[in-house]
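Only a single protein chain was left out; the remaining protein chains are all shown in position.
Labels run A and B following the written order; every chain starts at residue 1.
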Amino acid sequence: MSGFLRIAGRDLQLAYRARGEALLAVAFFLLVAALFPLALGPEPRLLTRIAPGILWVAALFAVLLSLDRIFLADREDGSLDLLYLAPLPLEAVVLAKILAHWLSSGLPLVVCGPLIALLYDLPAAAYPVLLAALLLGTPALSAVGAVGAALTLGARRGGILLPLLVLPLYIPVLIFGVAAIDASLLGLSPRPQLLLLAAFALASLPLATVAGAAALRQALE
Amino acid sequence: MHRFANPGRFLRMTDRLLPACGVLTALCLGIGFYLALFVSPPDYQQGETVRIMYVHVPAAWMALFVYATIALAAASLLIWRHPLAAIVARVSAPLGAGFTALALATGSLWGKPMWGTWWVWDARLTSVLILLFLYLGLIALQNAFENPERGQKAAALLALVGAVNLPIIKFSVDWWNTLHQPASVTRLGVPAIHSSMLWPLLIMAAGFTLYFLTLLMLRVKSEILAARIRALKQAATARD
Partner (left out) sequence: MLDFLDMGGYAAFVWPCFGLAILLLGGFAAVSILRLRARQRELAALQAGRERQAP
């Protein structure tokens, strides 16, 4: 357990030292969200209607940007080999890294979500649902993304390959994340969608841990 | 299955089976095409365009069947290290992508006269589109490494991850579709299936399946020969 916490803590420390990068991802999130009114026109009813979709797509892109950070730096300076040989099981390492990634890359997006909701004039009732949806959806994004990052470690053109692999797998989170906010906009209960998002998060964590460790072994052997 | 782990034994089996399978495939496809184009009746609602179903539906079925084959081969490779599993997965992926693309193209050609647009975001077409992306990802990942073995193992893991996600994606897309589908759009439907339409459909499906299995054996044999050629060349350069 202490090894697990130490790895998560170390990743968080590294993320904090490189906090400029994390802020870059947030800036990218806001920028993408700002592009659409420029492209589609500022009519408020249209913007409110498309806000949930744009918010989530922008969040997916922002998460994608931050994914190679999970394993790449460690691979380059050799600490990944050390982690592989360490007594702590590789699965625990992967889980710790997923947790650290979510805390350092996912949470900032959650915090920024309301800002974008402001730009798109979402009604006040949608804000809590927005936060809940992002909070419940982003862990699955980190988990599945970590598997993709491990699979493409050392690949040629890994940077462009990773989104191609991971985006189709993100589609369920996208669909239900948007649906939750849409439901609240229509005055319906978002509970079923939020529960599904929670289920995705809970299911993806153990699966991503196993798959990510297997992928890392392929990269390191 | 493990009996055929020995490439030599596999080659002997395919040499016996290939000619028969090839003939059976040609027969099945020939009969299927004939029934589809000449014998089966036009639909009450969709007219002659219903004939497209005899290509579109089997192609979509094959897209899934080939993916299941790849997932099975992937599990074989990763869990039991079956030596031929990597080859099966590698040669199947382009075929699966081809069937998927065919399903999409024919779906589009079926949709235009029915709904007036070249693409409709209905549940089946959208799921097949996502399946195409999964195939492209598999092929790309396979070829993305200097070491081909690493590529195959990574693609195998991705195939398994994709297999777990496929039902979830299908469920999500179906749900999304019911949410957004205007009531007037009817499902790109297999009409209430009458036996005069069921038989051509099943025969076409059988033909496509036989085609895939025949071509799979042929291509695996081809890869085994290629490996032998490489080995002989390496031995020759080692000698000289």
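One rule holds for everything that comes next: a contact is a pair of C-beta atoms (placed from the backbone, for glycine too) under 8 Å apart; a residue touches a chain by one contact, two chains touch by 3 or more.
The model shown is predicted, which means the values in this text are computed figures rather than measured ones.
Novice: Going by the stated contact criterion, tell me the shown chains that border the hidden chain.
Specialist: Checking the complete complex, the chain left out touches B.
Novice: Quick one: say which of B:20, B:37 or B:179 touches the chain that got left out.
Specialist: With B:20, B:37 or B:179 as choices, the missing chain is touched by B:37.
Novice: Hey, which of B:40, B:76, B:106 or B:172 is the one touching the hidden chain?
Specialist: B:106
Novice: Which parts of chain B face the unshown chain closely enough to count as touching?
Specialist: So the residues of chain B touching the missing chain come out as 29, 33, 36-38, 42, 47-49, 51-52, 55-56, 59, 94-95, 98-99, 101-102, 105-106, 109-110, 112-113, 211, 215, 218-219, 221-222, 225-226, 228-229, 232-233, 236.
Basically, only the chains that are shown with their structure count from here on.
Novice: Quick check: how many Å separate the C-alpha centres of chain A and chain B?
Specialist: So the centre of chain A lies 32 Å away from the centre of chain B.
Novice: Sort out for me which residues of chain B touch chain A in the complex.
Specialist: The contact residues of chain B facing chain A are 78, 130, 133-134, 136-137, 140-141, 144-146, 150, 153-154, 157-158, 160-162, 164-165, 168-169, 171-173, 175-176, 179.
Novice: In the complex formed with chain B, which residues of chain A make contact?
Specialist: Its residues touching chain B are 147, 151-152, 154-158, 161, 164-165, 167-169, 171-172, 175-176, 179, 200, 207, 211, 214-215, 218-219.
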